[in-house]
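Note that this complex is displayed minus one protein chain, with the remaining chains in position.
Which chain is which? They are A and B, in the order written, and residues in each are numbered from 1.
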Amino acid sequence: MAIATATEDEAVASPTRAKVSDFLTRNAELVITPAALLLFGLGLALLLSNVELDFTETRQLNWDTTSRRIWETVELAAASTVLVLLIAIPAGILLTRPGVRKVTPAVLSSASIGQAIPAYGLFILFFAWMGQGFWTAVWALTVFSILPVLRNTMIGVEQVDAAVIEAGRGMGMTKLQALVRIELPLAVPVILAGVRTALVINVGMATLAFLVGGGGLGETIFSGIQLSRNLTVVVGAATVAILALGIDWIAAIAERVLRPKGLRGRTSPTDTANPI
Amino acid sequence: MAEPDQTTEESGGGDAGGPDVVAAGAGTAHGSDEIMIELQEVTKRYPGSNEDAIESLTLQVPKGEILVLVGPSGCGKSTALRLINRMIEPTSGHIIFDGEDVTTVDADHLRRRIGYVIQQIGLFPHRTIADNIATVPRLSGWDKQRTDARVDELLETVGMDPSMYRDRYPNELSGGQAQRIGVARALGADPLVMLMDEPFGAIDPITRDRLQNEFLRLQQELRKTIVFVTHDIDEAIKMGDRIAILGERSRIAQFDTPERILAAPANDFVEDFIGSGATLQGLSLERVRDVQLNTDYPVVRHDVGVTEAQRVLETSSEDWLLVLDDDDRPARWVTLDHLDRTDKRLIENGRKVTALAEPEDTLRDALEEMLLSNAGATVAIDGRGKYHGVIELETLMNVLQRMRREAKAHYARHAEPDTDDTSVDA
Partner (left out) sequence: MDGIQSWVEFVVGRPGEILGYTIEHAILVAAVMASAAFVSILVGIAVHESMAGRSVALSVAGVLITLPSLALFAIFIPVFGLGWTPSFVALFLYALLPILRNTVVGLNEVDPAVLESAKGMGLSSRQTLVKVKLPLAWPVILTGIRVSTLFITGVAAIAKLIGGPGLGHYIREGQTRLGLPLGMERLWTGVVFIVLLALAFDAFYLILNRLTTPRSLRSRGG
């Protein structure tokens, strides 16, 4: 049955060596980032323990308050990111289906203009509609960060090689099977890049949640500004910076782990993802 | 462009009476009287276009044969192919697959019964090789054990070691390997029919040649019904049991075996399309084993002695004497001049024999060898390298003349209305 074939000239160069160096290059930053953040955090803690704080500063910078605000920021970012995923990914997929596809360019170009909508204004608008509270902040964040995920989902699905879909359909996959088994897995890297962008936006903009009584580290920063306590401002800003970089780091790892296996080794789509 | 002439009617008339006859020449056709795929006056016009992409195409593909659709780019040959597995829906006409009108069955289920190979291959980059090959078996609900066994079997079939390649990803494959996997994947659930759209088009010429040969060998075992699209007439001649040369809007310019198309192009369009190399192309359809070798050539064993060698050569009309070694394998070419001038032993005298042809080689291979050889002749050997006979230019010219004669005779018979279609060409 078997055909004796020589494949000598078709042999693929041993990937082992490339893999090792590739692994190191790719993971160097994954090791350096948390180490640097840890050092930075320790330095901050050291600074705080050696500085005499006045009453106002102590009230803002004590560990209980800070840890509560960190946790609030994480909750805000997590809740809004989940909402974004639930809304933007199905919507993005829908917008790439034949029939709806005509509106794709319009959606993409409004998505790009949408970046100019001021998050600050969005928070206050939601405040006017929904009143104070955690969910007001979550919805404002959701609306603000929905565009990158929507955009990347659409681009991710559209960039899938038409030949691969053709092959799948040609073998008798139904439209749904082709979507679930081919298009979506192959769009995952680009969608993940969008999700990571949204997450970073959400952490960053969660600092504005204090405007609508949503809590978070923005309270520390803003009270420092209002009370002219520079130390409070800097510590608040530094803490939220460490948090944002840490969450981005986790997202970067997740992005790598979740990327389908056969697609690894390609350049990360994050490199070309939309900036926040 | 000419209307499809009698050549189309001949093949389209299979339902009228006797079985569709396939020329026995070159031993490539293994047709049966069963029609696997039939297109009946199929027309395709894309929405918004005011011209047909395909205009009333009628053709039949007998079971177990390779039909090649060949034509200039834009002639709609890929469209015609994609109509068969309903990647595109026809505007009018019928497509019958294995006795069923394809428009009456579920398109997705239909496609699972038809292997489909495209130029870009379209392997799923996020799935392993094994997963890729298992696509259709899984879609068809095979159990894991049967699927796994089938995957290994198919990897073996296309000459790739299952233990080595099963768990690799497509991006670890070369172009040729990827195309092998593409073919294996299309064979997944053992479909009766394969549709191949320029499957070797994006592969370098050397690898392409090898893949074509492998595929033909595979086909000898599998006997699938295959519709193969290419724009390359050489590939069409090599791969096809029959060729449909398509002109604009997929109108059939000629539909016949490669031999007859080369020997008797139906019209100027076909002649232009097959090009000036057609005669030489004809040689690539005949194999050494099928021709009458010259066995009267002066040949001696190397241990007969120089005197005997001189005597044999002097009594023959040839200039060169072939010397065989202990195992009867062709070793040297010598002339009288060589024999006179030196007293070297026969086995060391003259020139080394380089131009050899095995039974499976084509006459075109033999011709190329011949042009490079000192003696102006190619030595035919058997599978173990023993001397079998000699091929000379005259041998080849006889073959070409015979092919031309046969094609003419064939068309002469079929031009008449009530031809007995069952006669088989020699």
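Note that a contact is a pair of C-beta atoms (placed from the backbone, for glycine too) under 8 Å apart; a residue touches a chain by one contact, two chains touch by 3 or more.
Keep in mind that this is a model prediction, so the values were computed, not measured.
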item: Left-out chain, listing which of the shown chains it touches; value: A
item: Residue of A:70, A:107 or A:238 touching the missing chain in the full complex; value: A:238
item: Hidden partner chain, touching residue among A:44, A:70, A:107 or A:125; value: A:125
item: Touching residues (missing chain, whole complex) on chain A; value: 29, 112-113, 115-122, 124-125, 127-128, 200, 203-208, 211, 217-218, 221-222, 224-225, 230, 233-234, 236-238, 240-241, 244-245, 248, 271-272, 274-276
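The working rule: only the chains that are shown with their structure count from here on.
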item: Chain centre separation (chain A, chain B; CA means) in Å; value: 55
item: For the chain B and chain A complex, residues of the former touching the latter; value: 85, 87, 108-113, 116, 118-128, 135-136, 139, 153, 156-160, 169-177, 182, 185-186, 188, 195, 206-207, 210, 214, 217-218, 221
item: Residue ranges of chain A in contact with chain B within the complex; value: 1-5, 7, 9-12, 15, 161, 163-174, 177, 181-182, 185-186, 260-263, 265-266
